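Note that this complex is displayed minus one protein chain, with the remaining chains in position.
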Amino acid sequence: MASNSFGSLFRVTTWGESHGRAIGAVIDGCPAGLPIAIHDIQQELDLRLPGKNSYTSPRKEEDLVEILSGVFEGVTTGAPISLIIWNKDAQSSSYDKIRDLLRPGHATFTYLEKYGIFDHRGGGRSSGRETACRVAAGAIAKKILSFYDIKVFAYLKEIGDISMSLTDIADVDILKGLIQKSPLFCPCPQTEKKMIELLQKEKEQGDSLGGIVECQAVGVPAGLGDPVYEKIEASLAKAMLSIPASKGIEFGEGFHAARMKGSHHNDLFFSDEGKVFTKTNHAGGMLGGISTGMPIVLRVAFKPTSSIRKEQDTVNREGEKKKLELSKDARHDPCLAIRAVPVVEAMIALCLVDALLINKTVKMSFDEKACFC
Amino acid sequence: MASNSFGSLFRVTTWGESHGRAIGAVIDGCPAGLPIAIHDIQQELDLRLPGKNSYTSPRKEEDLVEILSGVFEGVTTGAPISLIIWNKDAQSSSYDKIRDLLRPGHATFTYLEKYGIFDHRGGGRSSGRETACRVAAGAIAKKILSFYDIKVFAYLKEIGDISMSLTDIADVDILKGLIQKSPLFCPCPQTEKKMIELLQKEKEQGDSLGGIVECQAVGVPAGLGDPVYEKIEASLAKAMLSIPASKGIEFGEGFHAARMKGSHHNDLFFSDEGKVFTKTNHAGGMLGGISTGMPIVLRVAFKPTSSIRKEQDTVNREGEKKKLELSKDARHDPCLAIRAVPVVEAMIALCLVDALLINKTVKMSFDEKACFC
Amino acid sequence: MASNSFGSLFRVTTWGESHGRAIGAVIDGCPAGLPIAIHDIQQELDLRLPGKNSYTSPRKEEDLVEILSGVFEGVTTGAPISLIIWNKDAQSSSYDKIRDLLRPGHATFTYLEKYGIFDHRGGGRSSGRETACRVAAGAIAKKILSFYDIKVFAYLKEIGDISMSLTDIADVDILKGLIQKSPLFCPCPQTEKKMIELLQKEKEQGDSLGGIVECQAVGVPAGLGDPVYEKIEASLAKAMLSIPASKGIEFGEGFHAARMKGSHHNDLFFSDEGKVFTKTNHAGGMLGGISTGMPIVLRVAFKPTSSIRKEQDTVNREGEKKKLELSKDARHDPCLAIRAVPVVEAMIALCLVDALLINKTVKMSFDEKACFC
Partner (left out) sequence: MASNSFGSLFRVTTWGESHGRAIGAVIDGCPAGLPIAIHDIQQELDLRLPGKNSYTSPRKEEDLVEILSGVFEGVTTGAPISLIIWNKDAQSSSYDKIRDLLRPGHATFTYLEKYGIFDHRGGGRSSGRETACRVAAGAIAKKILSFYDIKVFAYLKEIGDISMSLTDIADVDILKGLIQKSPLFCPCPQTEKKMIELLQKEKEQGDSLGGIVECQAVGVPAGLGDPVYEKIEASLAKAMLSIPASKGIEFGEGFHAARMKGSHHNDLFFSDEGKVFTKTNHAGGMLGGISTGMPIVLRVAFKPTSSIRKEQDTVNREGEKKKLELSKDARHDPCLAIRAVPVVEAMIALCLVDALLINKTVKMSFDEKACFC
C-alpha cells in the first residue's frame, strides 16, 4: 500500500530512513504561481532542529533543505516540488549492540512482524526524523495560508502534571513569537520554568515524560471539510495520529464534552454585520464535519518517549529473555511532545490547504452564462 | 470531492438522506466466496434500531435491509454489494416550522455555507440515519472477521459522571451478550441503572448528555496498519471522528499517557511458546502504527445531543435574532453516545478488514520458485 | 480492489448484475445547485434502449430510472446522487443450458480464474447492461457541460468495410439530431443504408460484426488534463477501454500519425482576436496531455459481438471438449458498436466534468489580498 503519502489534492510523499543517506518530500498538487524561497522552508526546519537545547535530543543535524524541482525563478510552476535533506550525523554504530533486541515501546517488533525485515539503524521510517519532511512540506502549506490570512499555531500545553491554558488570544503573531522563543514551545514563562525542572529531574533518572500539544487555526473560512467520511475533524484526526508517539486527539471541549449537557455545550449563533458567529466555541470550530469560521481548536496527546536509559526487561528476535540498557551516547528526547509541536503545526497546515483546494470543487456556476473561474 | 466513501480496498460508499426515499450502501472490494445471508446484516441493524427504548429516539423504522447485488446463491461474487433500506417513517412536517433557523450545534449553518443549499428535513446527510448504512456494511466486515477469529465489541463506558471499567475479559462472547442485552449497551447492570436514572432526569428537563464509548478488538494479528501516514491508529481515528457528534479519540492509555513516565508506559516484551507478547497493554495494541497482536483498545468521546427541548437563542438564515423551541414531537436521542455504540463497532470492523486486505499486498514471495498465492 | 468506481472528483460507482434485481449508480462529488430532472436522465437512457430496432438485442427493458437521493426540490444538494433501474425482463433460464461452458470471447473463464465463482446469468457485471448506469450518470455530467457550452457527440463511423467521415461540422446540434434519429447512430443516410444491409446479412448467418465509434467534444476550454500520468488522453483512454468489447483508441490522427512527418503533423498556431488557435487539428485537441481548446477527437474500436449463433468448439469448466450452440431465443446485438455509441458519449462527458473540477484546483489567487473564490 502506498502509505507514505498524505493529502488528496495537495499531496505530500515522504521518503528516507533516519540513518540512510538522505530524507525528502515530494509535494504534488501545489498550485502554480506561489512565491516561495528556500528561506521560507529553512526557517521552519530550524525550529524543530534537534540539539537546540538540553531537553531535546543532542543529535546534531544542520538539516539544510534543498529544492530540487517545481520552483522556477522563485515561483512554483505546478510541477511536483522535490525537497531533500541530507543526513550527516547518523551514528548507526551506537545501535549495533542492541540490534537484535525488541525495544519496549518501539516499532522493531511490529515492523519485523509486518515486513520480516527491519532497518535497525535508528528506527528507519518509524523514527521521528521523518517528521522533518512534514515540517518542510508544511512550510509551503503555511506560505499558501498566509495569502488567505489563515494562521496556525501549536504550543506545549502539558507535561506530566504541569499544564497551562491560553486565556485570551489578543494577537496571534505575538503569541507565535512567544512560542518560538521558548525552547519548549511553551508561551507561558512560569509554566515553562516548572516544565524544565520536571524534565531535568526525569532526565537525570533516565526516564521520560509524555505531554499534550494544543493547536489552533484562526481565520479559517466556514465551509471547509466534507460531510460523512471526510469531515474536517476526521482528516485532522488522521493527520495527528500519524505523528509518531501520538495516542489521542480531541476537538473543542473534546473528552470533557462527554461530561457536559447539550444546553451547555451548544454554541449559540448570533449575527454581526451580516456575518454569523457563535458566542462560544465548545465545538472547536466545526459542525457536522465542516468548519464554522470560528477558530479550530484541537489537542494531541503524546506518550512518554519509549527510549529510556533505565534498564528494561525484553526479549531478542529469537524470543530469549534479555536486558535492554541503552548506551549513554544514544540520543533521545526526554519528552517527544516538545519536538512534536512544529510537526502538529505542519500537519494542520497541510490539512487546511488540502481542504481549501477540495472546497473549490464543491461549487460550480450554473447561471445562465456560466464561465470557468 | 468523493467524500461519501470509506476504506481503500474494502470500500463502502453510502448515500441517502434522513428524510429521502431510501438510504443505502455499496460495498466494493468484498472478496468473493464469503457466505452471507440477509439475516447476518439484519441482526446488526436491529441492534441500533431507534425506538428500542425510551432513552433513544422514538422514531419507528423497521430498517429492513435488502441486498440488491453482489451475492449469488448465498455467497459473495466479488461484484459490488448494494444494500438498500427504505425510509418509512420520515415526518418532515415536524421540521417545517424551524426550517429557516440555524439550529445550535447542528450542521445547518455549515452546510449552507458550503453548498448554498440545505435539505432541512431532519438533517439530510448529517443525520445519524446515515450510520445505519455503516452498521449494515459493518455486518459484512464482521462476517469476514469471524473466519479469522477476530472479535470486536464496543460498549457505553461513560455518561455524564457515571463511568464503568472492564476489568477482566474472560470471554468476549459472554461480554457481547451482556452488552447486547442492555438497552444502553452497558454490560454492567449497576452502572446501567445509574445511567438510566441520569438519562431520565435530563430527559425530563429537556436536556441531553454526552458519553464515552470504549471499543476493543481481540484476536487481531500483529502486522496490520502501515507506517507513517496510514498507521492503524490514524485510520481508526479518521473512522471514529467521522461518526456524527464524536469529539475525540484515544488509544490505550490515551490522554492519560501524557501524564505517565516512559518506564511505566512501555509495555515489556516476553515470549511464550515461541510467540512474543507484552506484559501490559498501555499502548492499546499498536506500536509504530502497526498492530502488536495485543487487543486494540480505544475510546471515543461524544458530545451531548444538540437537539434539546430547552429554548435556545439563535438567528435565522437572514441573521435575525430568533428563539428556537423544538416541538415535543420532534424525535431525538437524549444521549447520542448510546446509539453510537454499534456504529463504533461497525467502523472498527470496516477498518480491520481493510487493513487485513492491505496487509496481503505487503509481502510477495521472492524465493527461487515464487508462485501466485 | 474498489474497481467499480470511475472518476476522482466527480466519482461514479456502479453496481448490479445483468440478471439481478436492479442496477444502479451512485454519483459522489456532483456540485450543489445543478438543476436536474428525471427527464434529463431518462431521455439519455431511452437512446440506448435495447430492442429499439432489429439490429440490437431484442431484450425488452423499459429502463425506468429513479433518483433516490441527492436531489432536493429539483436541484442537486452536494450529497451523493443514487440512481436505480430495476431489472424486469431477465430471462436467466435461457442461459441454463450453457452454464457450464466456457463461451468463446466471453468473461466466464477469466471471472472463474479470478474469483472462483461466476454468476452465469447473462454475464453478471461483465454484461453490457452495466453501461446503462454509465449513460444515466453521463446524463448528469452532460447537464453540467451544458452550462459551459461544451457539447459532446459520438456516432458510428465504421462497420466491417463500410465507413463514413464527418467533413464539416457546421452545427453540432443539427448533427446530434441526425445521429439520434438513426437506429445505428450513423448520421449519414447512405452509409447507414449500407450498414443495415451488411448487418442483415451477418445476422442471418448467425455471425456478428465489429465497428468503430468516433467521438468529439467541442467548446472544451484550453487547460484541461494534467501533465504526466493524468494526461487528458490517458484518462479518456482508460475511460473508453473500460467499455465492454473495446479493443483500441486513437486521438486525432491516431495510428495514422505514426506514418506522418512532423512537418505535416504539427498543428501551426495562429491568433485571432487575442485568442490562439491551430490551423489544423491533427493532434485531436490536446498537447502535452492538456486540452488546446480545439475539438477533442477520438475513435474507439469495438470487436465483433462474441455471442454468435454459429456453432463453436469449446470446453466446459472441467476442460472437456464441448460444442456451444446458443439457443435462438438468446438475445444479442449483432454489432455491439452500435449500442456503444451512447456509452462512449457518456464516458467523455464524465471525463470532462472530472477534468473541469480538477482544473479548479490548479490555480489559487496569490495576490496581495487573495480571497476564497
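Letters are used for the chains, namely A, B and C, taken in the order the chains are written, and counting of residues starts over at 1 for each.
Note that in this section a contact is a pair of C-beta atoms (placed from the backbone, for glycine too) under 8 Å apart; a residue touches a chain by one contact, two chains touch by 3 or more.
All values derive from a computational prediction rather than experimental measurement.
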{"item": "Per the touch definition above, residue among A:Arg48, A:His106 or A:Arg125 touching the missing chain", "value": "A:Arg125"}
{"item": "Option touching the unshown chain, where C:Gly20, C:Gly78 or C:Gly252 are the choices", "value": "C:Gly252"}
{"item": "Residue numbers in chain A that touch the chain omitted from display", "value": "1-5, 7-9, 11, 13-17, 20-24, 26, 28-29, 32-33, 66, 68-70, 72, 75, 77-82, 111, 114-119, 124-125"}
{"item": "Touching residues on chain C - with respect to the absent chain", "value": "1, 3-6, 8, 14, 102, 104-107, 109-111, 113-116, 125-126, 130, 158-161, 202, 207-212, 222-223, 226-231, 233-242, 244, 246-255, 257-271, 274-276, 278, 282-284, 286-293, 301-308, 310, 312-315, 319-321, 337, 358-359, 361-363"}
{"item": "Those residues of chain B which, in the complete complex, touch the missing chain", "value": "9, 29, 31-35, 78-79, 144, 147-148, 221, 227, 356-367, 370-373"}
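The rule is simple: only the chains that are shown with their structure count from here on.
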{"item": "Chain A and chain B: spacing of chain centres that average the CA atoms, whole Å", "value": "26"}
{"item": "Separation of chain B from chain C, taking each centre as the mean of its C-alpha atoms, in whole Å", "value": "38"}
{"item": "Where chain A and chain C are represented by their mean Cα positions, the distance between them in whole Å", "value": "45"}
{"item": "In chain A, residues with contacts to at least two other chains", "value": "227, 358-359, 361-363"}
